[in-house]
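Sharing a structure here in structure tokens format.
Every protein chain except one is present and positioned as in the full complex.
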Amino acid sequence: MACFANGEGRSILLNMVKAIQGHKEYLGEVDGLIGDGDHGMNMNKGFTLYAEELGEDAVTFSDGLFDLGALLLNRIGGSMGPIYGTVFMEMSDAANEMEEVDLPLFAAMMRAGLEGLYDIVDARPGDKTLVDTLHPAVQSLDADARQGTAFRDALANMRAAAEAGWKSTESLMARYGRSARLGERSRGVPDAGATSCKLILWAMAEGIEALLR
Amino acid sequence: MACFANGEGRSILLNMVKAIQGHKEYLGEVDGLIGDGDHGMNMNKGFTLYAEELGEDAVTFSDGLFDLGALLLNRIGGSMGPIYGTVFMEMSDAANEMEEVDLPLFAAMMRAGLEGLYDIVDARPGDKTLVDTLHPAVQSLDADARQGTAFRDALANMRAAAEAGWKSTESLMARYGRSARLGERSRGVPDAGATSCKLILWAMAEGIEALLR
Amino acid sequence: MQRILNDPDRIVDEMLSGFVKCHGDIVKRVITGPDNPRGVIAAKDAPIPGKVGVVTGGGSGHKPAFVGYVGKNMCDAAAVGEIFTSPTALSFLEAFRAADGGKGVACLYGNYSGDNMNVKMAARMAKREGIQVKTVVANDDVASAPRDQREKRRGVAGEIFMWKCGGGKAAKGGSLDEVIAAAQKAIDNCHSVGIGITPCTLPAVGHPNFEIKDGTMEVGIGHHGEPGIKVCPLEDAKGMAKRMVDVVLPDHPFEAGDEVAVLVSGLGATPVMELYVLYDEIECLLKDKGIRIHRAYVGNSFTSLDMMGATLTLMKLDEELKELLDMEAWCMGFKQK
Partner (left out) sequence: MQRILNDPDRIVDEMLSGFVKCHGDIVKRVITGPDNPRGVIAAKDAPIPGKVGVVTGGGSGHKPAFVGYVGKNMCDAAAVGEIFTSPTALSFLEAFRAADGGKGVACLYGNYSGDNMNVKMAARMAKREGIQVKTVVANDDVASAPRDQREKRRGVAGEIFMWKCGGGKAAKGGSLDEVIAAAQKAIDNCHSVGIGITPCTLPAVGHPNFEIKDGTMEVGIGHHGEPGIKVCPLEDAKGMAKRMVDVVLPDHPFEAGDEVAVLVSGLGATPVMELYVLYDEIECLLKDKGIRIHRAYVGNSFTSLDMMGATLTLMKLDEELKELLDMEAWCMGFKQK
């Protein structure tokens, strides 16, 4: 069964960093429309700091997720610190320091991330938050893992699910976070967190795809 | 000898008011370039207040000058309160409540205004202030009064002298007032007070011309 | 962007450095662990043994909030986040440590999802360290949710009255529950609304965050430029005052004979002179309704970077709140004899 070496995590993590850095302005703009405009700035700061601290070191995918999550939680704050911090640290824990990551394990990691998130926020699908991206991605992976889909195809499916989820936030009305107070005025613009989550999941998938064997 | 009735001063005074009101923005802009931009606002406020208080009443030229001067001095402040206040009140005093104003009297009034001004400011011709407009106007009237020029021609000469004096401020370097601190940077722009003074003198002359008999 | 700064990503730390240098007679910087090099801002004599600690915190860009309300009879410590970004859980935890005098900590903060999450996590960590933390979440911004969903409303300038009353209660020797009760009562009695007339620019972003078209104003705007309830043509001070009073009065509701504290805060870049013009109008409207003004505060008390506009906060007073509000206070942002 296809898998990738946990030990080669560096390239996946750096791909995630690159995705955030490359969309710093865009994320700020999206958050500016119905939020407070700091999403790109904060995400960029956290991910860039992580890359700086990593330097030239090798790192396992699961350790890297933990470090990145802890950094966001402890040094960035905002909503993103606790949210992505929790997601990444829970994913890391679920990886259980395995040497190889196959589809079932990756799906389990993602589910753990989502469940950790559900522990700290009340938002669920349909509330116009990053949950709308993350939840369908996890669902898709779970289904593919159960059906024994090839890892590469499952990643493609996950990307499509994340993208569809992200797109769905455009027409939703926000119920949590800063834009929640906008009511009807929040429709027509995608959610900032859902947008960054889509970028991260895509970058993660691409990073993994390049390592699959 | 040509003269006008002091008792018909209302139309002259209102012509002066109109000139200021019509150039409120322009005076503000000129003052904004090398001063603080309030010249149009203050002049307009003072002259408009005067016109309001005058209402439909008749007034002699000399009493009107006194009222206008006192209003500027007591209610407007700034540099213009003491400066135009002094000029107008001194002119009024020099009119000596005469019933008819001929060229010698008008020239004497203007000289009294200039001398009153010299009492309270140190600026002299060449210092880029309203003195550069007022002084040549007074000189011109004096000369014409001595030479027995016709009043109407003397007024035309005064206007030309005032205009030339005003224009001269453009190339001068300011030495008094707010723009004095600019040094070389004050050149190239006319002085705000010199500008309003030119407008006032022209309006005064026009008003008198219409009454001459 | 015409602003005074160095690296926009370091503006918060640099501001704190200047703040502590300037106000060393009121505050100090406390670093209790290696993981949070920024530390927190604490009152010079904090913690006071035997006194309930009062803590707040939030994103930066709201000066004097939050660090400007640390000082005598107000907050004992404040956690400091990036611009418009909640402080980390670790940072709140450090503030709890810096404020705890053994009687527990009242964490009085504003209702933003980041703050909610980070305070919750910090309180959990504090518990493990034996520090008891209770919270009051300010939700005074009337425009941010309907009255029957008050728990969804944002916290805005009313937080200042919450700190004043909570801090006063703690200074008088109140127990943690008494401090929490006083702060809760204060914020329950606070009703605020903001009007924005220009947007603000995050230094790290470099252009305005959102748009307020010339000739319009955003009624009900949030402290981060969150859109309000309504965009309408720009009005004069009288019109703005009426709009604000009309939003705030029915919300408590305030009635003839009520005694209130009034706070008119600028949003950062509005000249203070204009705030007095606005207050002049507001005072007339309140008087007309028979509402009695016990104290009024006008100034840039809770801002949003360089936004222009103002907020109005009314707090209904009873004897207890009056006594707490009248107490002396000494912070950079609140000096009262």
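Order of writing sets the chain letters: A, B and C. Residues in each chain are counted from 1.
Everything that follows uses one rule, which is that contacts are C-beta pairs under 8 Å (C-beta built on N, C-alpha and C of every residue); 3 or more make two chains touch, one makes a residue touch a chain.
What you are looking at is a predicted structure, and each value in this text was computed from that prediction instead of being measured.
Chemist: Which shown chains does the chain we cannot see touch?
Modeler: For the complete complex, the undisplayed chain touches B, C.
Chemist: Which residue among C:V27, C:V156, C:L275 or C:I291 touches the omitted chain?
Modeler: C:L275
Chemist: Out of B:R124, B:R146 or B:R185, which residue would touch the omitted chain in the full complex?
Modeler: B:R185
Chemist: Using the document's definition of touch, tell me which of C:S17, C:Q149 or C:S175 contacts the absent chain.
Modeler: Reading the full complex, the residue touching the unseen chain is C:S17.
Chemist: So one chain is hidden, and I want to know which residue out of C:G61, C:G155 or C:G168 touches that hidden chain in the complete assembly.
Modeler: Missing-chain contact among the listed residues: C:G61.
Chemist: For chain C, which residues reach the chain that was dropped from this view?
Modeler: Residues of chain C in contact with the hidden chain: 2-7, 11, 14-19, 21-22, 60-61, 63-64, 197-198, 212, 214, 217, 234, 236-238, 240, 268-281, 283, 296-298, 300, 303, 305-306, 308-310, 330, 335, 337.
Chemist: Can you name the residues of chain B that touch the chain not displayed here?
Modeler: Residues 25, 28, 32-38, 40-42, 45, 73-83, 120-121, 176-182, 185 of chain B touch the chain that is not shown.
The rule we apply is simple: only the chains that are shown with their structure count from here on.
Chemist: Classify the chain contact graph as line, ring, star, complete or other.
Modeler: other
Chemist: Quick one: point me to the chain whose Cα centre is farthest from that of chain C.
Modeler: B
Chemist: How many Å are there between the centre of chain A and the centre of chain B, using C-alpha atoms for each centre?
Modeler: Distance between chain centres, rounded to whole Å: 75 Å.
Chemist: Report the inter-chain centroid distance for chain A and chain C in whole angstrom, where each centroid is the mean of the CA atoms.
Modeler: Here chain A and chain C have centroids separated by 33 Å.
Chemist: From the C-alpha centre of chain B to that of chain C, how far is it in Å?
Modeler: 55
Chemist: Give me the residues of chain A that touch two or more other chains.
Modeler: Not one residue of chain A touches more than one other chain, so the list is empty.
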